[in-house]
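Submitted below is the structure of interest, expressed as C-alpha coordinates.
Note that one protein chain is taken out, while the other chains of the complex remain in position.
Chain nomenclature is as follows: A and B, assigned in order of appearance, with residue numbering initiated at 1 for each chain independently.
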Amino acid sequence: MPIDHKRINGPEESVPYELFARLSGITSEKTFEETQSANIRTDGRKFDEQRKIFLKNGVVSQAKGSAYMEMGQTKVMVSVFDPREIPNRSDYSLKGEIYCEFKFAPFSCPKRRLHQQDNEEKQYSSIMKKALESTVCLHELPNFQVDIYALVLHNDGSALSAAINAAGVALAEAGVPIYDIVASVTVGVQQGINFLDPTLSEEQMCQTQLTTEKFPNPNHAVVIISKLPMQQQLCQFHQTGYMSLDQLKSALELLTKTCETIVPLVQKCLLSLVTNSIKP
Amino acid sequence: MAEQYKTLHSAKYYRDYLKNDIRPDCRQLSAFRPVIINVDSIKTADGSAIVKIGRTTVVCGIKAEICRPKPETPRQGFLVPNVDLPPLCSSKFKSGPPSDQAQVLTQIIADILENSRCINLEQLCIFPDKIAWCLYADIICLDYDGSLIDACALALISCLKVVTLPEVEYDPGLDKQQVNLEKRSPLNISCTFVATTFAIFDDKLILSDPSSEEENLSAGTLTVVTSDEELCYMHKPGGSPLNEEQITKFISICFFKLSVILRNIATY
(Lines give C-alpha, C1' and ligand atoms only; values in the text may rest on other atoms or scores of the structure.)
Protein backbone atom coordinates (compact mmCIF):
# COMPACT_ATOMS: atom_id res chain seq x y z
CA MET A 1 0.00 0.00 0.00
CA PRO A 2 1.39 3.44 -0.85
CA ILE A 3 2.35 5.60 2.11
CA ASP A 4 -0.12 8.32 2.98
CA HIS A 5 2.04 11.42 3.21
CA LYS A 6 -0.78 13.56 4.50
CA ARG A 7 -1.16 11.67 7.76
CA ILE A 8 1.10 10.33 10.44
CA ASN A 9 1.79 6.71 9.70
CA GLY A 10 2.39 4.05 12.28
CA PRO A 11 4.51 0.95 11.80
CA GLU A 12 4.34 -0.75 8.42
CA GLU A 13 2.40 -3.66 9.75
CA SER A 14 0.15 -4.02 12.74
CA VAL A 15 -2.54 -6.54 13.55
CA PRO A 16 -5.58 -6.48 15.84
CA TYR A 17 -4.84 -8.08 19.20
CA GLU A 18 -8.06 -10.11 19.11
CA LEU A 19 -6.25 -12.47 16.72
CA PHE A 20 -4.09 -13.73 19.57
CA ALA A 21 -6.86 -14.02 22.12
CA ARG A 22 -7.37 -17.36 23.83
CA LEU A 23 -9.81 -19.14 21.60
CA SER A 24 -13.22 -18.84 23.10
CA GLY A 25 -14.74 -21.19 20.54
CA ILE A 26 -17.59 -18.89 19.64
CA THR A 27 -18.68 -19.51 16.08
CA SER A 28 -21.72 -18.31 14.20
CA GLU A 29 -23.13 -21.81 14.35
CA LYS A 30 -22.82 -22.09 18.09
CA THR A 31 -24.35 -18.67 18.69
CA PHE A 32 -27.25 -19.55 16.47
CA GLU A 33 -27.85 -22.88 18.19
CA GLU A 34 -27.83 -21.24 21.58
CA THR A 35 -30.15 -18.47 20.48
CA GLN A 36 -32.50 -20.92 18.86
CA SER A 37 -32.74 -23.21 21.86
CA ALA A 38 -33.12 -20.34 24.34
CA ASN A 39 -35.70 -18.70 22.06
CA ILE A 40 -34.28 -15.34 23.07
CA ARG A 41 -31.42 -13.27 21.65
CA THR A 42 -28.04 -12.81 23.33
CA ASP A 43 -28.95 -9.27 24.43
CA GLY A 44 -32.25 -10.48 25.89
CA ARG A 45 -34.51 -9.28 23.11
CA LYS A 46 -37.28 -11.20 21.38
CA PHE A 47 -36.67 -11.95 17.71
CA ASP A 48 -39.06 -9.24 16.56
CA GLU A 49 -38.04 -6.66 19.11
CA GLN A 50 -36.23 -3.45 18.22
CA ARG A 51 -33.50 -1.86 20.26
CA LYS A 52 -34.08 1.46 21.98
CA ILE A 53 -33.78 4.43 19.66
CA PHE A 54 -32.55 7.92 20.46
CA LEU A 55 -32.96 10.60 17.84
CA LYS A 56 -31.87 14.23 18.02
CA ASN A 57 -31.73 16.93 15.39
CA GLY A 58 -29.54 20.03 15.17
CA VAL A 59 -26.34 18.48 16.51
CA VAL A 60 -23.92 20.17 14.10
CA SER A 61 -24.12 23.95 14.37
CA GLN A 62 -22.22 24.55 11.14
CA ALA A 63 -24.51 22.42 9.00
CA LYS A 64 -27.91 23.46 7.66
CA GLY A 65 -29.48 20.30 8.99
CA SER A 66 -28.11 17.48 11.08
CA ALA A 67 -29.23 14.54 13.15
CA TYR A 68 -27.78 12.00 15.54
CA MET A 69 -29.28 8.57 15.96
CA GLU A 70 -28.58 5.80 18.42
CA MET A 71 -30.03 2.34 17.94
CA GLY A 72 -28.83 0.37 20.91
CA GLN A 73 -25.07 0.83 20.78
CA THR A 74 -24.98 1.97 17.14
CA LYS A 75 -24.26 5.69 16.92
CA VAL A 76 -24.53 7.61 13.67
CA MET A 77 -24.29 11.30 12.80
CA VAL A 78 -25.56 12.85 9.59
CA SER A 79 -25.24 16.40 8.36
CA VAL A 80 -26.78 18.09 5.34
CA PHE A 81 -25.50 21.27 3.71
CA ASP A 82 -27.07 23.99 1.62
CA PRO A 83 -27.65 23.15 -2.01
CA ARG A 84 -24.72 24.29 -4.09
CA GLU A 85 -24.05 24.39 -7.80
CA ILE A 86 -22.98 21.01 -9.13
CA PRO A 87 -19.19 21.24 -9.37
CA ASN A 88 -17.30 20.37 -12.56
CA ARG A 89 -20.33 20.43 -14.79
CA SER A 90 -20.76 22.62 -17.82
CA ASP A 91 -24.24 21.66 -18.99
CA TYR A 92 -27.47 22.59 -17.29
CA SER A 93 -29.52 19.86 -15.70
CA LEU A 94 -33.17 20.32 -14.87
CA LYS A 95 -32.98 18.00 -11.90
CA GLY A 96 -30.91 18.37 -8.82
CA GLU A 97 -28.43 15.82 -7.58
CA ILE A 98 -27.61 14.19 -4.30
CA TYR A 99 -24.13 13.49 -3.06
CA CYS A 100 -23.85 10.98 -0.26
CA GLU A 101 -20.81 10.01 1.72
CA PHE A 102 -21.03 7.22 4.25
CA LYS A 103 -18.01 6.70 6.49
CA PHE A 104 -17.12 4.51 9.42
CA ALA A 105 -14.89 6.21 11.99
CA PRO A 106 -11.57 4.32 12.26
CA PHE A 107 -12.45 3.15 15.77
CA SER A 108 -16.11 2.35 15.14
CA CYS A 109 -15.76 -1.33 14.29
CA PRO A 110 -14.07 -4.29 16.01
CA LYS A 111 -11.37 -4.11 13.35
CA ARG A 112 -9.75 -0.71 12.73
CA ARG A 113 -11.00 1.02 9.59
CA LEU A 114 -8.70 2.96 7.31
CA HIS A 115 -9.15 6.63 6.52
CA GLN A 116 -9.87 6.13 2.83
CA GLN A 117 -13.34 5.01 1.87
CA ASP A 118 -13.32 1.26 1.33
CA ASN A 119 -15.64 -0.75 -0.90
CA GLU A 120 -18.22 -1.41 1.79
CA GLU A 121 -18.47 2.29 2.60
CA LYS A 122 -18.76 3.11 -1.12
CA GLN A 123 -21.56 0.58 -1.46
CA TYR A 124 -23.39 1.98 1.56
CA SER A 125 -22.97 5.51 0.16
CA SER A 126 -24.61 4.47 -3.07
CA ILE A 127 -27.47 2.63 -1.31
CA MET A 128 -28.08 5.70 0.81
CA LYS A 129 -27.98 7.93 -2.26
CA LYS A 130 -30.54 5.77 -4.03
CA ALA A 131 -32.83 5.82 -1.01
CA LEU A 132 -32.70 9.59 -0.68
CA GLU A 133 -32.88 10.35 -4.39
CA SER A 134 -36.46 9.18 -4.49
CA THR A 135 -37.24 11.12 -1.32
CA VAL A 136 -35.96 14.58 -2.24
CA CYS A 137 -38.00 16.66 -4.71
CA LEU A 138 -35.08 16.96 -7.12
CA HIS A 139 -37.12 18.92 -9.67
CA GLU A 140 -37.27 21.82 -7.22
CA LEU A 141 -33.47 22.11 -7.13
CA PRO A 142 -32.43 22.44 -10.77
CA ASN A 143 -28.69 22.34 -11.33
CA PHE A 144 -28.01 22.04 -7.60
CA GLN A 145 -26.42 19.43 -5.47
CA VAL A 146 -27.32 18.57 -1.90
CA ASP A 147 -24.42 17.17 0.14
CA ILE A 148 -25.19 14.56 2.77
CA TYR A 149 -22.46 13.16 5.02
CA ALA A 150 -22.92 10.25 7.40
CA LEU A 151 -20.38 9.21 10.00
CA VAL A 152 -20.69 6.06 12.09
CA LEU A 153 -19.10 6.52 15.51
CA HIS A 154 -19.94 3.09 16.81
CA ASN A 155 -21.10 0.25 14.62
CA ASP A 156 -23.19 -2.37 16.34
CA GLY A 157 -25.30 -3.45 13.40
CA SER A 158 -28.02 -1.72 11.34
CA ALA A 159 -25.75 1.29 10.85
CA LEU A 160 -27.02 1.97 7.35
CA SER A 161 -30.64 2.04 8.50
CA ALA A 162 -29.75 4.44 11.28
CA ALA A 163 -27.91 6.66 8.79
CA ILE A 164 -30.89 6.77 6.40
CA ASN A 165 -33.32 7.57 9.22
CA ALA A 166 -31.07 10.33 10.50
CA ALA A 167 -30.58 11.69 6.97
CA GLY A 168 -34.36 12.05 6.61
CA VAL A 169 -34.51 14.19 9.75
CA ALA A 170 -31.45 16.20 8.71
CA LEU A 171 -32.98 16.90 5.28
CA ALA A 172 -36.22 18.09 6.84
CA GLU A 173 -34.32 20.33 9.25
CA ALA A 174 -32.29 21.77 6.38
CA GLY A 175 -35.53 22.73 4.64
CA VAL A 176 -34.75 20.63 1.58
CA PRO A 177 -38.10 19.76 -0.03
CA ILE A 178 -38.85 16.06 0.43
CA TYR A 179 -41.87 14.01 -0.59
CA ASP A 180 -42.11 12.27 2.75
CA ILE A 181 -40.09 11.39 5.80
CA VAL A 182 -37.99 8.22 5.47
CA ALA A 183 -38.03 5.23 7.76
CA SER A 184 -35.49 2.49 7.33
CA VAL A 185 -35.16 -0.89 9.07
CA THR A 186 -32.79 -3.85 8.81
CA VAL A 187 -33.60 -7.49 9.35
CA GLY A 188 -31.27 -10.47 9.46
CA VAL A 189 -32.46 -13.91 8.44
CA GLN A 190 -30.94 -17.20 9.54
CA GLN A 191 -32.79 -20.44 8.91
CA GLY A 192 -36.45 -19.57 9.47
CA ILE A 193 -35.84 -16.87 12.05
CA ASN A 194 -36.06 -13.13 11.37
CA PHE A 195 -33.74 -11.12 13.58
CA LEU A 196 -35.20 -7.63 13.63
CA ASP A 197 -32.70 -4.75 14.00
CA PRO A 198 -29.67 -7.09 14.26
CA THR A 199 -26.54 -6.29 16.23
CA LEU A 200 -23.16 -6.58 14.54
CA SER A 201 -22.60 -10.17 15.68
CA GLU A 202 -26.08 -11.15 14.54
CA GLU A 203 -25.46 -9.45 11.21
CA GLN A 204 -22.30 -11.51 10.80
CA MET A 205 -24.14 -14.66 11.82
CA CYS A 206 -26.84 -14.01 9.24
CA GLN A 207 -24.25 -13.52 6.51
CA THR A 208 -22.60 -16.92 6.98
CA GLN A 209 -24.02 -20.11 5.61
CA LEU A 210 -24.14 -22.76 8.32
CA THR A 211 -23.17 -26.39 7.63
CA THR A 212 -25.87 -28.01 5.57
CA GLU A 213 -25.94 -31.32 7.46
CA LYS A 214 -27.05 -29.75 10.68
CA PHE A 215 -29.04 -26.90 9.22
CA PRO A 216 -30.85 -27.95 6.07
CA ASN A 217 -32.61 -24.59 5.60
CA PRO A 218 -30.30 -22.53 3.35
CA ASN A 219 -31.84 -19.15 4.23
CA HIS A 220 -29.28 -16.63 5.41
CA ALA A 221 -29.55 -12.98 4.49
CA VAL A 222 -29.59 -9.37 5.58
CA VAL A 223 -32.35 -7.18 4.20
CA ILE A 224 -32.52 -3.39 4.47
CA ILE A 225 -35.57 -1.45 3.34
CA SER A 226 -36.49 2.21 3.43
CA LYS A 227 -40.06 3.40 3.17
CA LEU A 228 -41.93 6.61 2.58
CA PRO A 229 -44.62 5.87 5.16
CA MET A 230 -47.35 8.33 4.16
CA GLN A 231 -47.15 7.37 0.52
CA GLN A 232 -46.82 3.69 1.38
CA GLN A 233 -43.93 3.45 -1.05
CA LEU A 234 -40.71 1.55 -0.85
CA CYS A 235 -37.82 3.83 -1.77
CA GLN A 236 -34.95 1.43 -1.29
CA PHE A 237 -34.48 -2.31 -0.96
CA HIS A 238 -31.20 -4.10 -0.47
CA GLN A 239 -30.64 -7.75 0.22
CA THR A 240 -27.50 -9.85 0.52
CA GLY A 241 -27.37 -13.59 1.00
CA TYR A 242 -29.85 -16.25 0.05
CA MET A 243 -33.50 -16.54 0.95
CA SER A 244 -36.63 -18.19 -0.34
CA LEU A 245 -39.57 -16.10 -1.52
CA ASP A 246 -41.72 -17.20 1.41
CA GLN A 247 -39.06 -16.11 3.84
CA LEU A 248 -38.74 -12.78 2.04
CA LYS A 249 -42.47 -12.26 2.36
CA SER A 250 -42.44 -12.77 6.09
CA ALA A 251 -39.34 -10.59 6.47
CA LEU A 252 -40.93 -7.80 4.45
CA GLU A 253 -44.09 -7.94 6.53
CA LEU A 254 -42.04 -7.54 9.67
CA LEU A 255 -40.01 -4.70 8.16
CA THR A 256 -43.09 -2.81 6.98
CA LYS A 257 -44.64 -3.10 10.41
CA THR A 258 -41.47 -1.83 12.09
CA CYS A 259 -41.11 1.15 9.76
CA GLU A 260 -44.42 2.38 11.16
CA THR A 261 -42.93 2.46 14.66
CA ILE A 262 -40.07 4.73 13.57
CA VAL A 263 -42.40 7.32 12.04
CA PRO A 264 -43.72 8.75 15.34
CA LEU A 265 -40.15 9.24 16.59
CA VAL A 266 -39.20 11.21 13.50
CA GLN A 267 -42.45 13.18 13.67
CA LYS A 268 -41.88 14.05 17.30
CA CYS A 269 -38.38 15.27 16.51
CA LEU A 270 -39.56 17.48 13.62
CA LEU A 271 -42.56 18.75 15.54
CA SER A 272 -40.40 20.05 18.36
CA LEU A 273 -38.16 21.65 15.73
CA VAL A 274 -41.10 23.62 14.30
CA THR A 275 -42.63 24.52 17.67
CA ASN A 276 -39.27 25.77 18.95
CA SER A 277 -38.90 28.01 15.92
CA ILE A 278 -42.35 29.54 16.46
CA LYS A 279 -41.69 30.42 20.07
CA PRO A 280 -39.88 33.74 20.23
CA MET B 1 -32.06 42.76 9.86
CA ALA B 2 -29.29 42.01 12.33
CA GLU B 3 -28.46 38.91 10.38
CA GLN B 4 -28.08 40.82 7.11
CA TYR B 5 -25.89 43.36 8.80
CA LYS B 6 -23.79 40.54 10.18
CA THR B 7 -23.19 38.85 6.83
CA LEU B 8 -22.45 42.02 4.92
CA HIS B 9 -20.48 43.88 7.51
CA SER B 10 -19.19 41.20 9.81
CA ALA B 11 -16.10 43.04 11.07
CA LYS B 12 -18.10 46.13 11.95
CA TYR B 13 -20.82 44.01 13.49
CA TYR B 14 -18.25 42.55 15.85
CA ARG B 15 -16.60 45.88 16.56
CA ASP B 16 -19.94 47.34 17.65
CA TYR B 17 -20.36 44.52 20.13
CA LEU B 18 -16.78 44.54 21.38
CA LYS B 19 -16.90 48.27 22.00
CA ASN B 20 -19.33 47.44 24.78
CA ASP B 21 -17.11 44.67 26.16
CA ILE B 22 -19.45 41.93 25.12
CA ARG B 23 -19.43 39.33 22.35
CA PRO B 24 -22.38 38.45 20.09
CA ASP B 25 -22.79 35.15 21.97
CA CYS B 26 -23.20 37.10 25.24
CA ARG B 27 -19.76 36.23 26.55
CA GLN B 28 -17.32 38.64 28.14
CA LEU B 29 -14.12 39.08 26.15
CA SER B 30 -12.15 36.86 28.50
CA ALA B 31 -14.86 34.27 29.11
CA PHE B 32 -14.53 30.66 28.07
CA ARG B 33 -17.31 28.49 26.79
CA PRO B 34 -18.54 25.59 28.90
CA VAL B 35 -16.63 22.35 28.45
CA ILE B 36 -18.24 18.92 28.50
CA ILE B 37 -16.21 15.71 28.51
CA ASN B 38 -17.76 12.31 28.06
CA VAL B 39 -15.55 9.23 28.17
CA ASP B 40 -15.76 5.61 27.15
CA SER B 41 -19.07 5.75 25.32
CA ILE B 42 -17.72 3.94 22.25
CA LYS B 43 -17.24 0.33 23.16
CA THR B 44 -15.52 -0.78 19.96
CA ALA B 45 -12.55 1.46 20.77
CA ASP B 46 -10.05 0.64 23.50
CA GLY B 47 -10.68 4.10 24.88
CA SER B 48 -12.75 7.04 23.70
CA ALA B 49 -13.65 10.57 24.69
CA ILE B 50 -16.04 13.18 23.34
CA VAL B 51 -15.28 16.79 24.13
CA LYS B 52 -17.61 19.72 23.61
CA ILE B 53 -16.34 23.28 23.99
CA GLY B 54 -19.39 25.41 23.39
CA ARG B 55 -20.59 24.03 20.09
CA THR B 56 -17.22 22.70 18.96
CA THR B 57 -17.39 18.92 19.21
CA VAL B 58 -14.49 16.53 18.87
CA VAL B 59 -14.38 12.78 19.34
CA CYS B 60 -11.22 10.82 19.94
CA GLY B 61 -11.02 7.05 19.77
CA ILE B 62 -7.98 4.90 20.41
CA LYS B 63 -7.59 1.48 18.90
CA ALA B 64 -4.68 -0.72 19.90
CA GLU B 65 -2.98 -3.15 17.56
CA ILE B 66 0.04 -5.37 17.90
CA CYS B 67 3.18 -4.72 15.88
CA ARG B 68 6.96 -5.06 15.84
CA PRO B 69 9.02 -2.23 17.36
CA LYS B 70 11.26 -0.19 15.11
CA PRO B 71 14.84 -1.53 15.01
CA GLU B 72 16.22 1.86 16.14
CA THR B 73 13.90 1.99 19.17
CA PRO B 74 13.46 -1.66 20.16
CA ARG B 75 12.08 -0.80 23.60
CA GLN B 76 9.28 1.51 22.45
CA GLY B 77 5.78 1.12 21.16
CA PHE B 78 3.87 3.59 19.01
CA LEU B 79 1.27 6.25 19.53
CA VAL B 80 -0.05 7.55 16.22
CA PRO B 81 -2.32 10.60 16.48
CA ASN B 82 -4.28 11.77 13.45
CA VAL B 83 -6.74 14.64 13.25
CA ASP B 84 -9.52 14.37 10.72
CA LEU B 85 -11.67 17.31 9.64
CA PRO B 86 -14.42 15.61 7.65
CA PRO B 87 -16.81 17.60 5.42
CA LEU B 88 -19.50 16.67 7.94
CA CYS B 89 -18.27 19.18 10.51
CA SER B 90 -18.28 22.34 8.41
CA SER B 91 -18.93 23.47 4.85
CA LYS B 92 -15.31 24.68 4.78
CA PHE B 93 -14.03 21.17 4.20
CA LYS B 94 -14.50 19.01 1.16
CA SER B 95 -14.24 15.24 0.95
CA GLY B 96 -11.00 13.72 -0.25
CA PRO B 97 -7.51 13.62 1.24
CA PRO B 98 -6.87 15.64 4.44
CA SER B 99 -6.94 19.40 3.95
CA ASP B 100 -3.91 21.53 4.78
CA GLN B 101 -5.56 22.57 8.00
CA ALA B 102 -6.04 18.94 9.05
CA GLN B 103 -2.41 18.19 8.33
CA VAL B 104 -1.23 21.18 10.34
CA LEU B 105 -3.47 20.19 13.25
CA THR B 106 -2.20 16.62 13.17
CA GLN B 107 1.36 17.89 13.38
CA ILE B 108 0.53 20.29 16.21
CA ILE B 109 -1.12 17.51 18.21
CA ALA B 110 1.83 15.19 17.58
CA ASP B 111 4.23 17.92 18.73
CA ILE B 112 2.24 18.60 21.89
CA LEU B 113 2.24 14.89 22.67
CA GLU B 114 5.99 14.67 22.24
CA ASN B 115 6.85 17.89 24.09
CA SER B 116 4.66 17.19 27.09
CA ARG B 117 6.19 13.72 27.61
CA CYS B 118 2.90 12.69 29.11
CA ILE B 119 3.29 9.13 27.97
CA ASN B 120 6.42 7.04 28.11
CA LEU B 121 6.38 4.91 24.99
CA GLU B 122 8.41 2.22 26.72
CA GLN B 123 5.32 1.08 28.58
CA LEU B 124 3.87 0.15 25.19
CA CYS B 125 6.62 -2.37 24.56
CA ILE B 126 5.62 -5.94 25.35
CA PHE B 127 8.92 -7.66 24.57
CA PRO B 128 11.95 -5.69 23.32
CA ASP B 129 12.61 -5.91 19.61
CA LYS B 130 9.83 -8.46 19.16
CA ILE B 131 6.42 -7.17 19.97
CA ALA B 132 4.87 -3.86 21.02
CA TRP B 133 1.59 -1.99 21.11
CA CYS B 134 0.62 0.51 18.47
CA LEU B 135 -2.09 2.91 19.62
CA TYR B 136 -3.94 4.61 16.79
CA ALA B 137 -5.52 7.76 18.19
CA ASP B 138 -8.01 9.11 15.68
CA ILE B 139 -9.39 12.53 16.49
CA ILE B 140 -12.43 13.50 14.45
CA CYS B 141 -14.07 16.89 14.50
CA LEU B 142 -17.86 16.63 14.49
CA ASP B 143 -18.75 20.31 14.76
CA TYR B 144 -16.28 23.04 13.85
CA ASP B 145 -16.85 26.18 15.88
CA GLY B 146 -13.38 27.44 16.66
CA SER B 147 -10.65 26.67 19.22
CA LEU B 148 -10.10 23.30 17.65
CA ILE B 149 -6.62 22.75 19.08
CA ASP B 150 -8.07 23.09 22.59
CA ALA B 151 -10.75 20.53 21.88
CA CYS B 152 -8.43 18.06 20.12
CA ALA B 153 -5.82 18.21 22.87
CA LEU B 154 -8.42 17.77 25.58
CA ALA B 155 -10.07 14.86 23.74
CA LEU B 156 -6.73 13.14 23.27
CA ILE B 157 -5.58 13.44 26.87
CA SER B 158 -9.00 12.43 28.24
CA CYS B 159 -8.96 9.46 25.93
CA LEU B 160 -5.43 8.39 26.88
CA LYS B 161 -6.49 8.43 30.51
CA VAL B 162 -9.25 5.89 29.97
CA VAL B 163 -7.51 3.54 27.54
CA THR B 164 -7.12 0.02 28.84
CA LEU B 165 -5.00 -2.63 27.18
CA PRO B 166 -5.41 -6.38 27.60
CA GLU B 167 -2.65 -8.42 29.14
CA VAL B 168 -0.28 -10.12 26.71
CA GLU B 169 1.89 -13.11 27.45
CA TYR B 170 4.79 -13.52 25.10
CA ASP B 171 6.90 -16.61 24.84
CA PRO B 172 10.23 -15.62 23.26
CA GLY B 173 11.24 -19.24 22.71
CA LEU B 174 8.23 -20.12 20.58
CA ASP B 175 7.73 -16.54 19.31
CA LYS B 176 4.08 -16.89 20.28
CA GLN B 177 1.86 -14.41 22.02
CA GLN B 178 -1.40 -14.87 23.79
CA VAL B 179 -3.82 -12.11 24.74
CA ASN B 180 -5.97 -12.30 27.81
CA LEU B 181 -9.04 -10.23 26.99
CA GLU B 182 -10.44 -10.49 30.51
CA LYS B 183 -7.58 -8.74 32.22
CA ARG B 184 -7.13 -5.13 31.14
CA SER B 185 -5.00 -2.41 32.66
CA PRO B 186 -4.85 1.35 32.12
CA LEU B 187 -1.87 3.30 30.80
CA ASN B 188 0.44 5.31 32.96
CA ILE B 189 -0.06 8.97 32.03
CA SER B 190 2.40 11.22 33.80
CA CYS B 191 0.83 14.61 33.16
CA THR B 192 -2.19 16.39 31.72
CA PHE B 193 -1.90 19.07 29.08
CA VAL B 194 -4.47 21.72 28.31
CA ALA B 195 -4.46 24.02 25.31
CA THR B 196 -5.93 27.50 25.36
CA THR B 197 -6.58 29.61 22.28
CA PHE B 198 -6.93 33.38 22.11
CA ALA B 199 -7.86 35.47 19.10
CA ILE B 200 -6.34 38.88 18.52
CA PHE B 201 -8.99 41.19 17.12
CA ASP B 202 -8.03 44.52 15.55
CA ASP B 203 -4.49 44.24 16.97
CA LYS B 204 -5.53 45.03 20.53
CA LEU B 205 -8.63 43.19 21.70
CA ILE B 206 -8.05 39.70 23.01
CA LEU B 207 -10.86 37.18 22.78
CA SER B 208 -10.49 33.96 24.75
CA ASP B 209 -11.73 30.70 23.32
CA PRO B 210 -12.85 32.19 19.97
CA SER B 211 -15.67 30.74 17.90
CA SER B 212 -15.01 30.00 14.23
CA GLU B 213 -16.47 33.35 13.17
CA GLU B 214 -14.23 35.19 15.59
CA GLU B 215 -11.23 33.22 14.35
CA ASN B 216 -12.03 34.19 10.76
CA LEU B 217 -12.29 37.88 11.53
CA SER B 218 -9.24 38.07 13.74
CA ALA B 219 -5.83 38.93 12.37
CA GLY B 220 -4.17 36.21 14.37
CA THR B 221 -4.56 33.64 17.09
CA LEU B 222 -2.36 32.44 19.90
CA THR B 223 -2.47 28.96 21.35
CA VAL B 224 -0.66 28.13 24.56
CA VAL B 225 -0.37 24.57 25.81
CA THR B 226 0.56 23.97 29.41
CA SER B 227 1.15 20.72 31.20
CA ASP B 228 1.15 20.39 34.96
CA GLU B 229 3.98 22.81 35.80
CA GLU B 230 5.45 23.71 32.46
CA LEU B 231 4.79 25.25 29.11
CA CYS B 232 4.90 22.63 26.40
CA TYR B 233 3.75 24.30 23.23
CA MET B 234 3.02 27.73 21.85
CA HIS B 235 1.63 28.53 18.43
CA LYS B 236 0.96 31.99 17.11
CA PRO B 237 -0.05 32.19 13.48
CA GLY B 238 -0.99 35.62 12.16
CA GLY B 239 0.44 39.09 12.11
CA SER B 240 -0.67 41.05 15.16
CA PRO B 241 2.31 41.73 17.41
CA LEU B 242 2.16 41.02 21.15
CA ASN B 243 4.50 42.18 23.86
CA GLU B 244 6.12 40.05 26.54
CA GLU B 245 3.77 41.30 29.22
CA GLN B 246 0.71 40.16 27.28
CA ILE B 247 2.17 36.75 26.61
CA THR B 248 3.03 36.24 30.27
CA LYS B 249 -0.54 37.17 31.12
CA PHE B 250 -1.89 34.57 28.72
CA ILE B 251 0.33 31.91 30.12
CA SER B 252 -0.96 32.59 33.62
CA ILE B 253 -4.55 32.36 32.33
CA CYS B 254 -3.67 28.99 30.82
CA PHE B 255 -2.36 27.67 34.10
CA PHE B 256 -5.55 28.78 35.76
CA LYS B 257 -7.64 27.00 33.11
CA LEU B 258 -5.49 23.91 33.50
CA SER B 259 -6.22 23.79 37.22
CA VAL B 260 -9.97 24.08 36.56
CA ILE B 261 -9.92 21.34 33.96
CA LEU B 262 -7.76 19.08 36.11
CA ARG B 263 -10.30 19.34 38.89
CA ASN B 264 -13.01 18.28 36.46
CA ILE B 265 -11.05 15.44 34.92
CA ALA B 266 -10.32 14.11 38.39
CA THR B 267 -14.01 13.46 38.90
CA TYR B 268 -14.30 10.60 36.45
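Simple rule for what comes next: a residue touches a chain if its C-beta (ideal position, glycine included) is under 8 Å from a C-beta of that chain, and two chains touch if they have at least 3 such contacts.
Quick note on the criterion: contacts and distances are computed from a predicted model.
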- prompt: Of the options "Replication factor C subunit 1", "Mic1 domain-containing protein", "Elongin-C" or "Exosome complex component CSL4", which is the UniProt protein name for the chain that has been left out of view?
  reply: "Exosome complex component CSL4"
- prompt: Which residue from A:Arg7, A:Lys64, A:His154 or A:His238 sits in contact with the chain not drawn here?
  reply: A:Lys64
Message: Looking at the full complex, which residue from A:Tyr179, A:Phe215 or A:Phe237 touches the chain that isn't shown here?
response: A:Tyr179
Task: Go through chain A and note every residue touching the omitted chain.
output: 64, 81-85, 89-92, 137, 140-141, 143-144, 172-181, 228-231, 267, 270-271, 273-278
- request: State which residues belonging to chain B touch the missing partner chain.
  value: 1, 3-9, 12, 16, 91
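Heads up, the rule we're going with is that only the chains that are shown with their structure count from here on.
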- request: Could you please state the distance in Å, as a whole number, between where the Cα atoms of chain A are centred and where those of chain B are centred?
  value: 30
- request: Spell out the residues on chain B that touch chain A in their complex, using ranges where they run on.
  value: 41-45, 48, 55, 57, 59, 61-70, 78, 80-82, 84, 86-91, 95, 97-98, 102-103, 106-107, 110, 134, 136, 138, 140, 142-145, 166, 168, 177-181, 212
Statement: chain B partner, complex, touching residues on chain A are 6-11, 13-22, 59-63, 73, 75, 77-79, 81-82, 101, 103, 105-110, 112, 115, 147, 149-151, 153-156
